[in-house]
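Just one protein chain is left out here, and the rest sit where they should.
And now, chain A:
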Amino acid sequence: MVIYGVAILAGCFLVGTIVGELIGDLMGVDSNVGGVGIAMLLLIIIVDKLVKSGKISKPSLDGLSFWNQMYIPVVVAMAASQNVLGALTGGPLAIIAGITVVVVSWAFVPILSGKQKEEPAFRNPAIRGEADA
């Protein structure tokens, strides 16, 4: 059933968020530390196990696939609810510092990621739906 896939996703999300809150608490930080990242790793491992042991059906995977493909629309909605006006009226210091930090960080991407030997390796691209989603 589709809901099984969505429920696995929701379970991973909630467990990750709880662990993230705990890490934040332990470090004395008033913020979730890596909850989403932990949830992602959890989902990858669990789905991999379920697929390999054949314990998950196609409709259940569709439940995951749906939210996977809803990602870009959600990001567009996120963009539409940003405080863009606030960013642009924040004064010259905010604008110049904001632009510089991005440009400087861009310059460091090739340095930190090092040389790439081979073609990018992606697994089963078809499962991710539309090629240009």
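Before moving on, here are some points about what is shown:
Criterion: contacts are C-beta pairs under 8 Å (C-beta built on N, C-alpha and C of every residue); 3 or more make two chains touch, one makes a residue touch a chain; residues count from 1.
The rule we apply is simple: contacts and distances are computed from a predicted model.
Looking at the choices "Bicyclomycin resistance protein", "histidine kinase", "Transport permease protein" or "Malonate transporter subunit MadM", the name in the UniProt record of the chain not drawn here is "Malonate transporter subunit MadM". The chain not displayed touches chain A at residues 9-10, 12-13, 16-17, 20, 23-24, 27-37, 39-41, 43-45, 47-48, 64-65, 67-68, 70-102, 104-110, 112-114, 116, 120-125, 127-128, 132-133.
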